[in-house]
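Removed: one protein chain of the complex. Kept in place: all other protein chains.
Residue numbering begins at 1 within each chain, and the chains themselves are lettered A and B in the order written.
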Amino acid sequence: MSPHGHVDPVLLAEDRPYPDPAALFISGDHYVTRLLHAAGADLAVLGVGQSGPAPDPRAAWRIFCEGWHLLAGTATRAWLEAELVELFDVHERPEAANADRLYDHIAGQLDDAAHRPRALYHRMGIEVLATTDDPASDLAAHAALEADPTWTGRIVPTWRPDRYVRVRRRGWTDALAELGTAADVDTSTYDGYLDALRRRRDHFRAKGATASDHGHLDPGSARLAPEDAAAIFKRACAGDASEGDATAFRRHMVGEMARMARDDGLVMALHTGVARDHHPPSAARFGPDTGHDIPVANEFTRHLQPLLSDVGDDARFRLVLFTVDESTFSRELAPLAGFYPSVYLGAPWWFLDAPDALARFRAAVTETAGFSRSAGFVDDTRALCSVRARHDVARRVDCGYLARLVAEHRLAEDEAARIATDLAGEAGRRVFRL
Amino acid sequence: MSPHGHVDPVLLAEDRPYPDPAALFISGDHYVTRLLHAAGADLAVLGVGQSGPAPDPRAAWRIFCEGWHLLAGTATRAWLEAELVELFDVHERPEAANADRLYDHIAGQLDDAAHRPRALYHRMGIEVLATTDDPASDLAAHAALEADPTWTGRIVPTWRPDRYVRVRRRGWTDALAELGTAADVDTSTYDGYLDALRRRRDHFRAKGATASDHGHLDPGSARLAPEDAAAIFKRACAGDASEGDATAFRRHMVGEMARMARDDGLVMALHTGVARDHHPPSAARFGPDTGHDIPVANEFTRHLQPLLSDVGDDARFRLVLFTVDESTFSRELAPLAGFYPSVYLGAPWWFLDAPDALARFRAAVTETAGFSRSAGFVDDTRALCSVRARHDVARRVDCGYLARLVAEHRLAEDEAARIATDLAGEAGRRVFRL
Partner (left out) sequence: MSPHGHVDPVLLAEDRPYPDPAALFISGDHYVTRLLHAAGADLAVLGVGQSGPAPDPRAAWRIFCEGWHLLAGTATRAWLEAELVELFDVHERPEAANADRLYDHIAGQLDDAAHRPRALYHRMGIEVLATTDDPASDLAAHAALEADPTWTGRIVPTWRPDRYVRVRRRGWTDALAELGTAADVDTSTYDGYLDALRRRRDHFRAKGATASDHGHLDPGSARLAPEDAAAIFKRACAGDASEGDATAFRRHMVGEMARMARDDGLVMALHTGVARDHHPPSAARFGPDTGHDIPVANEFTRHLQPLLSDVGDDARFRLVLFTVDESTFSRELAPLAGFYPSVYLGAPWWFLDAPDALARFRAAVTETAGFSRSAGFVDDTRALCSVRARHDVARRVDCGYLARLVAEHRLAEDEAARIATDLAGEAGRRVFRL
């Protein structure tokens, strides 16, 4: 049950073999490329971002094997070990000496039927996999899968509108035009823009989407008066929006889309608190999402107050909160989820999706919010092969936490068993309305 | 030893039977009502706040029993289990199927002598119970208990002046008038106002109070020049105080009351960092303190600097700090308490008064501040029946922490035993001057 992630649906629609081990385990996984880069590797050699694919996959693989020790103690190590053993029958510790042999061993399996994306999907026991998609997307890969009688899995799109609400970003007016074309609506006015967004939500829902996803620096949600929002929209179209305008409009739209979510039932997932592209020279060379996004302190209590005051008590609305700032677990997130029927606790995100951090999350939120306010685990991965391993780690940590409560006489064993099962899948299915 | 809490002294003065199980276990306990509300229950049905008592107590009780599983893993669950077993001989897990039977079982005991408030007080082994009271209060219930030769417990009032220092809150001028009447002083001037506050402190001290309690959004303590404070006071009386005035005056008064505390010896307890009434529609319907107060990040180092620079090194002054922001444990609170003779660490507060959070508190502060700077456990509860259970949990956690230090050869066993005893009662008695 993978209600949120970034696997490319084309991978499953086309079901082509992976080209090489580097493409499978290195180039697209910035958990790996970050640490190799910190140790001195050139991101271009690893095939990162717009530089990719790796110009010499075997060279990238050698760097990966030589740097295997750098991953000691990380969550990535645990996932990779599971993937290598379970999916590719690799039982050796990668190192310089066996790099070429392991490369050949894995490369030799990539054309097998058992190692194609669809087969991997089934071997890992995935029931539902949500992708993340642009509202203007034609969702062609989803449609192709839907139309394919040989495909028995379930891939659902997720509506991710961020680039349409950042009015000062380069490309915003182009995005607006694309949105208008996709929705068949004139998006040159604020009302048309809202209408187009709503139509694309309807389109996504018709194609199986149950959620939207929103990633911003902060979870600000203060709505503006419609005429003020429209005035900013107009300035933005003319290229005259100020930085303050852009922030106010983005926060307004988060509040506005919460109302849309209340009306149409798409579950709203919020990922906030990360400064993107921290190293501009790398962003210029390799593009966005290339491993140097760095978290900042986050504030939910005040930022979400307008939104929750507006729709937080409405049974139709649902909000799943993600954070990379642990200090908010007990201070803000658990108290919010412990009162508002709409608010659910997303799994620890990104730098926190590792065994100890997952355990700290449970210990920090459960005493206030119990287990029923948890949205289960979310892998949030681009790496299809890592889905099962990530969920497996999270399940083990949850079970370890539950076992401790039982051992400390804080929970009965039958309750712990029921909760373990729920967190392992049902919670995600229920909260994300899958 | 309960040096701070919110039990209504009338309960003990009148010693009437509790009306029904919902009144005892649900309506007044927002630890319970919050999670039931998050799961969809209507606060009105549960008898929350100004909507209470529960219109149909048995209906509220059924919701509580059906929602028992929601409390799994929470501190509330542990307390309720102890209360049900130890005070009401309930050994079953509440659920839909036994809700009516448990209701009848408990309701049938409420008229017993052993289940009246005074009996519960003694059965729980309470030595001192502090209430929280308005400075204008006549403390009639305290007086009645004092005058009653059959009452052998000890209930002391606590001076809580918050509504007199929030000059823009609705009702402030009424409060001022009440204060003037209670103190028999003209409070229409700033000097009269200060004089009235001092007189009511003296009155409280004469009635057994040893502490004042202060709850604000931040622990700001910068004093103003007297003429500036008087000017704001004058504007406030005329309804002309700005938001900035109100904040400056409130912080000034915290500093001013610290001086009063230095002079008269009332221990100053500070509870800060919670945004009250986060969901205005619920506040409008049910009143304040109805389960949607949400913490925010807190800052002590700079905010308390003026106050501590002024009286922090004075042996007569004593300040007990409470927080719901864990990140301040090691960063600010332990360092402050580890230097200033006046500063003591209050027990983890509110969302943090649970086993794992209590353990995190000890681990975070002890390495810097040792045990001698701890003010012991404070239950801070409205629910009389939960006093013993809450202290019991805190004692077990403290003993667990001490046992770990012994096992790790970081503390001798005899020292651990002495500290365990001290934290279990003597620390509270000593620090709160009881």
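Here, a contact is a pair of C-beta atoms (placed from the backbone, for glycine too) under 8 Å apart; a residue touches a chain by one contact, two chains touch by 3 or more.
Small disclaimer: the values here were computed from a predicted structure and weren't measured.
Touching the chain that is not shown, out of A:V10, A:A23, A:A44 or A:L70: A:L70 (per the contact rule at the top). Touching the chain that is not shown, out of B:R331, B:R382 or B:R396: B:R331 (per the contact rule at the top).
For the chain missing from the display, the contacting residue among B:Q50, B:S242, B:S372 or B:T421 is B:S372, taking the whole complex into account.
Among the residues A:H279, A:R382, A:R404 or A:R429, only A:H279 touches the chain that is left out of the figure. By the touch rule set out above, chain B reaches the unshown chain at residues 297, 299, 301-302, 305, 308-309, 312-313, 315, 327, 330-332, 334-341, 343, 363-364, 366-373, 405, 408, 410-412, 415, 419.
Mapped onto chain A, the interface with the missing chain covers residues 34-35, 37-40, 69-75, 77-78, 93, 275, 278-282, 291-297, 324-327, 351-352, 354-357, 360.
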